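One protein chain is absent from this view; the other protein chains keep their places.
After this line comes chain A, so read on.
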Amino acid sequence: VRCQHYPPLRALQASAVLRRVSDEHKKEPFTSSSQQHFDSPPAGHQPEQEPQGPRPSYTGQGGQESEDYESEEQLQHRILTAALEFVPEHGWTAEAIAEGAKTLGLSVAAAGMFHSDGSELILHFVSECNAKLSELLEKEQKQVQLGEAEKKPIDAFLRDAVEARLRMLIPYIEKWPQALSVLLLPRNIPSSLNLLTSMIDDIMHYAGDQSTDFNWYTRRAVLTGIYNTTELVMMQDSSPDFEDTWRFLENRVADAMTMSNTASQVQSTGEAVVQGLMGAAVTVSSAETGRAVRA
């Protein structure tokens, strides 16, 4: 028979455990799509996953808290948001996260919750920017619907949307190349690709794209190309207020418009040529038969 001492702390902890158990079934609603992208060691709902990589690492269910308390994910979001202001000084690193944690009153060791290369910080930032862009586009759309603003032509719309999104990078522009390289790490590619494609999809959706054929893919692919190239140009642009970048963007969007016009022109020209040939063939064959009959 083991006698267990029950110090007063136990009672509190027992209730904490109970709270955790009862809340295991209560799923936290994913408020933003950002959460599902980069919480790849899920602190949330899945049971133990199979080992990944050379050294298996198992993330446990830290326990969902009731609505009064913050969940781990929310706390992580807060730390990452706080860390963003230290990025211009420390770069996208664990140091920036540590400084961010310090401002929230937590120990610097809390940065150990994240990867040491700052991946989560960057992904968090990207998804925040995407969310801001969505809000912006939503607001504009409402204004158009209410008749307060004119509906923009498609090329101006795309141009403004991409410019608005890229302007969010300006405070961090010095360290952004580092961020891009981290986003291209094999480990991060699924998440970063996901974020990119959903952002492009958002823009096209608000641009009014209702295509249901293969155009859906070509349009998004073209816009992705425009966005990526403009981002790269912006990295080494030193003109005042990035004028060169916006001019580059304008040209690319114009090219895309021309290209789509040309494509449809080529198609109709091709059709016209084929019809002409068919007509010529019919004429020739009827002339032949006519000659045969006369002769």
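Going forward, a residue touches a chain if its C-beta (ideal position, glycine included) is under 8 Å from a C-beta of that chain, and two chains touch if they have at least 3 such contacts; residues count from 1.
To be clear about the criterion, contacts and distances are computed from a predicted model.
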*For the chain that's not shown, choose its UniProt protein name out of "dolichyl-diphosphooligosaccharide--protein glycotransferase", "Proteasome alpha-type subunits domain-containing protein", "COQ5 protein" or "Sorting nexin-2".*
"COQ5 protein"
*Touching the left-out chain: which of A:110, A:193, A:232 or A:257?*
A:110
*Can you list where chain A touches the absent chain?*
1-3, 9, 13, 16-17, 41, 43, 55-60, 62-63, 72, 75, 94-95, 98, 101, 104-113, 116
